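Only one protein chain is missing from this complex, and each of the others stays in its spot.
Each chain gets a letter, A and B, in the order it is written, and its residues are counted from 1.
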Amino acid sequence: MRYARPRSIEDAVGLLAAEEGRASILAGGSDLLVRMKGGFIEPDLIVDIKAIEDLREIRETAEGFRIGAAVPCAIMRETPALKKAWPGVVEAANLIGSKQVQGRCTIAGNLCNASPAADSVPAMVAAGARAMIAGPSGTRTIAVEDLPAGPGRTSLGKGEIVTAILLDKRPPRSGDAYLRFIPRTEMDIAVVSSGVNLTLDEKGVVTSARVALGAAAPTVLLVKEAAGAIVGTRLEEAALQALAENCSAACRPIDDKRGTIAFRKKVAGVMARRAAMIAYDRARVK
Amino acid sequence: MMSGIAVSTTINGDEVEFLCQAEETLLEVLRDRLGMTGAKEGCGTGDCGACSVIVDDRLVCSCLVLGAEAEGRRIDTIEGMADGDKLHPLQQKFIEHAALQCGICTPGFLMAAKDLLAKNPDPTEEEIRFGLAGNLCRCTGYDKIVRAVQDAASVMKGA
Partner (left out) sequence: MGFDPSFSSRQFKSVGTRPLRPDGIDKVTGRARYGADFNMPGQLVGRVLRSPHAHARIKSIDTSKAEALKGVKAVITAADLPDMTAGDAALHSILENCMARTKAFYDGHAVAAVAAVDARTAREALKLIEVDYEVLPHVTDVDEAMKPDAPLLHENVFTEGVDPRPSKPSNVAKRSQYGHGDVQAGFREADIVIERSYKTEQTHQGYIEPHACVASVNADGTGDLWVCTQGHFVYRDQCARLLGMDISKLRVTSSEIGGGFGGKTHVWAEPVALALSRKAGRPVKLVMSREEVFRASGPTSATSIDVKIGARKDGTITAASATLRYTCGPWYGMWAELGAMTAFACYGLASVQTVGYEVLVNRPKTAAYRAPSAPMAAFAVESAVDELAGKLGMDPVEFRIRNAAREGTRSSYGPVYGPIGIGPTLEAVREHPHMQVPLGKNQGRGMACGFWFNFGGQTCTDINIGVDGTVTLAVGTIDVGGSRASLSLVVAEELGIPYSQVKAVVADTGTLGYNDMTDGSRGTFSSSMAAISAARNAIEIMRHRAAAMWDIPADDVVWEDGQARAKGENHGNLPALSLKEIAAAAPNTGGPIAGHSELVADGAGVSFATHICDVEVDPETGSTRVVRYTVVQDAGKAVHPTYVEGQYQGGAAQGIGWALNEEYIYGKDGRLQNPGFLDYRIPVCSDLPMIGTQILEIPNPNHPYGVRGVGETSIVPPLAAIANAVSNAAGVRMTHIPMSPPRILAALEAEQAG
């Protein structure tokens, strides 16, 4: 096994593209090292991207935020402007693992690990986040929901690497939130989760919304009907009920050691409903 | 020809050099190459916190860091927590409050508590509990651990 620590994106792409064996990207390592320990993966080459300066920064521009692929989730939490604009994305990122893990893990890594239960992904999808990708044929930008292709698989080509996550500038009166169901109070993988992002008008009526569900299907679900159920409302009881029902109906979960189909369907609706209410309160304050 | 990655790093303020394989974790390097057995392997997958160390002021699980990543970093382990024979207030309070029974989780907890108080010197009970949620203890039920951290926090604020 070999270890490389390139100092530029071009060098990283070059190493990944040229590797004949299996190459794995190392950012936080909280997925890669676990899979290595379990004997699920034995890379021939580990490419550590943390020496690439460009990937370690959070930049705020007129268009919004650019979060480098090597930025640990804890740094996101410690960036006041980001936390203020996107509290849902930041709280989701800081639910991954534990304090120890949050000091290392990255949302780009969380996205590319493509677990159906990843914590940051439903929040990113609800936020309309986009992923910047660099590869042998140049760069491209896609919606984050187009990156995971199935459990453990991404749509990335050989030699491609996510270099940053983009979050747009917030219109006024916007708020997002992420909630997950876990049996303990920390440390667990989400049994089912929901990210909700919405914008209100001056009267407190929802003008746009995105509702995402995690751990409810092989990849994160963007539930248009659920969003539609709350647009034009002030989240009255009937709207919330419709939101929850649409979410439950959209789920395609499995029975596994963490939860049953019936449980996930029911609780998906509960999580979406509660996340919507938090997002709404956050939007009103702004 | 020798294989292995040469690493230069700083551990508890001392300059340290070692050789390791690409797949070796920092935990394995500390325990098996450097003889520093204070950090423990409870699970090897980041679920128990017994291997916690601080790297460049970040609390991490050393089982989830490669040895090679230590290059140029500053690492703090339990072995460097006391100042010679003078215990850190957290260490003293853990003993006074009986915050340890078998003690295997204690080095990890002390590292986590030290990091917690460095970032939040006046935590509530809830903040302590959530801040230490990455460290498993099977013996104490956490009650006396939380009390020890509360007591240490007030001592450290006063000092």
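Assume a contact is a pair of C-beta atoms (placed from the backbone, for glycine too) under 8 Å apart; a residue touches a chain by one contact, two chains touch by 3 or more.
Predicted, not measured: the structure shown is a model, and the values here were computed from it.
Note on the chain not shown: across the whole complex it touches A, B. The residue touching the chain not shown here, chosen from B:Ile5, B:Leu34 or B:Leu87, is B:Leu87. Across B:Val60, B:Ile75, B:Leu117 or B:Cys137, the residue that sits in touch with the chain not pictured is B:Cys137. Touch with the chain that is not drawn comes from one residue among A:Glu60, A:Glu78, A:Asp168 or A:Glu186, which is A:Glu186. Although one chain is hidden here, its contacts on subunit B can still be listed: residues 21, 23, 31, 36-45, 47-48, 50, 77-79, 81-82, 87, 91, 94-96, 98, 100-107, 110, 125-126, 128-130, 132-147.
Panel shows subunit A; residues 38, 181, 183-189, 191, 257-260, 262-263, 266-267, 270 of it touch the chain omitted from the view.
Here, only the chains that are shown with their structure count from here on.
Subunit A and subunit B, compared by their mean Cα positions, are separated by 29 Å.
Of all residues in subunit B, those touching subunit A in their complex are 5, 21-23, 25, 44-47, 49, 52, 58-61, 63-66, 68-69, 71, 112, 115-116, 130-135. Touching subunit B in their complex are the following residues of subunit A: 1-3, 5, 26, 28-30, 33-34, 36-38, 46, 48, 50, 72, 74, 97-101, 103-104, 185-187.
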